[in-house]
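Omission of a single protein chain aside, the complex is shown with its protein chains in their original locations.
Note that the chains take the letters A, B and C in the order they are written out, and that residue 1 is the start of every chain.
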Amino acid sequence: MADRSALDPQTEQRIRDSIGRQTLLSTLGVTIAGIWPGRVELDLPYRADLCQQNGFVHAGAITTLADSACGYAAASLMPEDRDVLTVEFKVNLLSPARGDRFRATGEVMRAGRTLTVCSAEVIAWADDGDGNPDTQLVRVALMQATMMAVTRSG
Amino acid sequence: MADRSALDPQTEQRIRDSIGRQTLLSTLGVTIAGIWPGRVELDLPYRADLCQQNGFVHAGAITTLADSACGYAAASLMPEDRDVLTVEFKVNLLSPARGDRFRATGEVMRAGRTLTVCSAEVIAWADDGDGNPDTQLVRVALMQATMMAVTRSG
Amino acid sequence: MADRSALDPQTEQRIRDSIGRQTLLSTLGVTIAGIWPGRVELDLPYRADLCQQNGFVHAGAITTLADSACGYAAASLMPEDRDVLTVEFKVNLLSPARGDRFRATGEVMRAGRTLTVCSAEVIAWADDGDGNPDTQLVRVALMQATMMAVTRSG
Partner (left out) sequence: MADRSALDPQTEQRIRDSIGRQTLLSTLGVTIAGIWPGRVELDLPYRADLCQQNGFVHAGAITTLADSACGYAAASLMPEDRDVLTVEFKVNLLSPARGDRFRATGEVMRAGRTLTVCSAEVIAWADDGDGNPDTQLVRVALMQATMMAVTRSG
């Protein structure tokens, strides 16, 4: 369902605005890496205050990243008056989340009028200090998620 | 698998220490509500910086809470030299996370030598300002999770 | 959501008719153990032609049983003109499915207008030859499922 053509500017702005209102994403330091029709990439730079007991990034932070990438991938294919809620998701944690930066790629697998099914993977990257991901290290998580379109409340 | 008898003090201390090393939990403001053999309760008070686009607490924060409750419920039944990693989990978000406080109860459903299966539910509560949950509002999430025992690294 | 009061006879008949139209359930030998509002119990007697490579009942048969119990638990709370489709489910296989009979109990955890979330567990039983489950052996599976109400087609 995902392609790499440009998303129309209004939809992209609507998604950027919605991401901007997700205060948890700001709290965790999530940034937007790319938005396409049916595909959204979000980045989470490593921070020492986002970890589990062994110093790897917490599964909860990785899951938040993947869930948001899935939700906005679904939103990118919906009409303007719709909002997206997460119905459910399933995550497999494949490797400890060790790296400088984590990138979640969420993609729409099936878009329906009410329900949209998405997949996401999260990849760990090493930076060389220039603020860009340089070396792909390992896939740390796989998500399969169901999103629901609801009438926008505000 | 869970009972309400007291956990032995050493295991409880080991779990409290491990929770204390999970920096994401401090960042989100998670506190311990109770620890029993095979059962752990964790609280997340509402904060405006943990929300999604409509002002409800983000599914990612609710999931972090439930995942941690499951992981420590599993840890409470393991020998001292074991650490717990999340293999995978599945979450259904049942209602928008609206409330003053969210309590996740994680319970062991089957304890194996390598793998432990846990369930968690997250309930929203209203406070009357005394810092304790007073009125149970609604169940916001259900989790089914698989945890793995690994040899403790440090 | 489930209670043990009697289901109204028309809804019960509607569910029995629908189960009767599920030809896979007849093929596998599934029988109805009980129907209540928000709760359905289905039985699968052991058969040698339903097994995996080691002679235990196949996870696919156990899953079919649990999925059907969840779907009909959801249907028991819906108006007459609605049919139920499975959106998704997640199963943990807790123990090899060894026994004379397997009973799935599906229960509604949250009933919505469009989506209903259910849980199921499957228990293995030993018979003493009277055709009734006599001794509960072990819990073999846990399911968490999402069901969708659609307008009945026929």
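The rule is simple: contacts are C-beta pairs under 8 Å (C-beta built on N, C-alpha and C of every residue); 3 or more make two chains touch, one makes a residue touch a chain.
Since this is a predicted model, take the numbers as computed values, not measurements.
Student: Taking the complete complex into account, which shown chains does the hidden chain touch?
Tutor: The chain that is not shown is in contact with A, B, C.
Student: Give the residue, chosen from A:T86, A:T105 or A:T146, that touches the chain omitted from the document.
Tutor: Candidates A:T86, A:T105 or A:T146; residue touching the omitted chain: A:T146.
Student: Can you tell me which of C:D43, C:D67 or C:E121 touches the chain that was removed from the display?
Tutor: C:D67
Student: To test your reading of the contact rule: which positions on subunit C touch the chain that is missing from view?
Tutor: Against the missing chain, subunit C presents residues 18-19, 21-27, 48-54, 57-61, 63-65, 67-68, 83, 85-93, 96, 153-154.
Student: May I ask you to list the residues on subunit B that touch the chain which is not drawn?
Tutor: Within subunit B, the residues touching the omitted chain are 87-88, 90, 114-115, 117, 146, 148.
Student: In the complete complex, which positions of subunit A touch the hidden chain?
Tutor: The missing chain touches subunit A at positions 90, 92, 94-95, 109-110, 117, 119, 139, 142, 144, 146.
The rule is short, and it goes like this: only the chains that are shown with their structure count from here on.
Student: Please tell me whether the contact surfaces of subunit A and subunit B are same or different in residue numbering, using the over-half criterion.
Tutor: Subunit A and subunit B contact each other through largely matching residue numbers.
Student: Starting from the mean Cα coordinates of subunit A and subunit C, work out the distance between those two points in Å.
Tutor: Inter-chain centre distance comes to 35 Å.
Student: From the mean C-alpha coordinate of subunit A to that of subunit B, what's the distance rounded to whole Å?
Tutor: For subunit A versus subunit B, the centre distance works out to 23 Å.
Student: Could you tell me which residues belong to subunit A and also touch two or more other chains?
Tutor: Within subunit A, the residues that touch at least two other chains are 87-88, 90.
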